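Heads up, one of the protein chains got dropped from this complex, but the rest are sitting where they should.
Up next, chain A:
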Amino acid sequence: MANEFAIHAEGLGKKYVIGHESQRERYVTLRDVMARTARRLGRTALDLMRGRPIVEGDELEEIWALKDIGFEVNRGDVMGVIGPNGAGKSTLLKILSRITEPTEGRATIRGRVASLLEIGTGFHPELTGRENIFLNGAVLGMSRREIRAKFDEIVDFAGIERFLDTPVKRYSSGMYVRLAFAVAAHLEPEILVVDEVLAVGDSAFQKKCLGKMQEVSHGGRTVLFVSHNMQAVQTFCTRAIFLNRGRLAANGDVRSVVEIYLSDAAPLTSTWVRPPGRPESLVFFDRINARLSGKQPHLQLNLEARILCEGKGPDFYVAADISGSLGTTLMQAFPEPEPFMRCIEGEYILNLEIDLPPLVPGRYVAHLWLGSHHTQTLDWVKDAVEIVIKESPTASRAYAHSPLHGFIAPVSRCQVTRLERGSPTVIPASRP
């Protein structure tokens, strides 16, 4: 069984050519402009003759979205593909699902592949829910007979019986997503390739999706699963590969790969700087800096914010929301008393110190809010800074934490008393 591979890749690479407008000499003289136009025309003509695609811009750059990727996935493995944005995860999935061809290298695949790079691919807004189930199913590679057999199950899962014969353009976005996922969830290929499709819908629906994924991963199918959600990856996958800037940075069992990824990822201090452009209010955040200190389970988050005040305004105060990797807001830090700052022209440094509860390892995001009243928002920086927690709050725990069981692992103690003849024996247990 050991050499029963489902996917075998060696030396896979994918190159894209992109064009830039050169920044150096931005339309200085007419002569420059003419020379540049002539050069561009010449190149376009050359491209046209060679049958190459036209690239906008006058500077060409080759980008290897993937380079030298080799790995093997055994039959029945559930493999996570992780890495920061732009690491080439989606490109890899596209190659494996035959949407695009590699520039070099080769991949051998045994079995029928279904790819789920987005949900609702091929949905047509004018068609009814019923028609779209058949359409989407066919697009994802199901036969009509298969769809007919699962039709009731799909409708049931989506919970849209009443709207089956309504065009999907009249659906609410929630219904639309549910229907789309319901079709996708009933795919039964030998190899399933999934890209971050869990990041949709409300939390109840996400939970349903996570449950379905778990079911799939226990069903003995080969699954490739791209996600930014480390908890989900650790829950469903047995193995993982870590891509970074198009290269394979780690390959192995899921825990060690996730560990490498988290330690490789953003340093503990994370900074947000206001992008150029005028803010709407007189007072706003200009720069936010996050730093972790202390040891689990007594971590402390220090948020340092530079606030600019451009005139006289109402008194204001600041709050910070912290959310987990699934986008759920976990807590709000709300320093009192309020309002505690006067809006007088000037530059201010605010230091916010938050005692964190025992959070499970993963990525968290802090959002900063500034306002004069809870209904009067003056500035709100969503997804301001990222906080990566690596250390587990429960040092002795042998298995990974899962988001299905929450983000907070409270320090807990227990003791067991054996009730028997004679004196009670007390066994101290599980100390963090």
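As a working rule, a contact is a pair of C-beta atoms (placed from the backbone, for glycine too) under 8 Å apart; a residue touches a chain by one contact, two chains touch by 3 or more; residues count from 1.
Going forward, contacts and distances are computed from a predicted model.
A.B. asks: Considering the UniProt annotation of the chain absent from this complex, which name among "Phenylalanine-tRNA ligase beta subunit", "Thioredoxin domain-containing protein", "Glycolate oxidase" or "Transport permease protein" applies?
C.D. replies: "Transport permease protein"
A.B. asks: Of the listed residues A:T37, A:S143, A:Q300 or A:Q376, which contacts the missing chain in the full complex?
C.D. replies: A:S143
A.B. asks: Thinking of the whole complex, not just what is shown, which of A:R106, A:H218, A:R342 or A:H405 touches the missing chain?
C.D. replies: Candidates A:R106, A:H218, A:R342 or A:H405; residue touching the omitted chain: A:R106.
A.B. asks: For chain A, which residues reach the chain that was dropped from this view?
C.D. replies: Those residues of chain A that touch the unshown chain are 3-4, 16, 48, 51-54, 94-113, 115, 117-118, 121-122, 124, 126-127, 131, 134-135, 138-141, 143-144.
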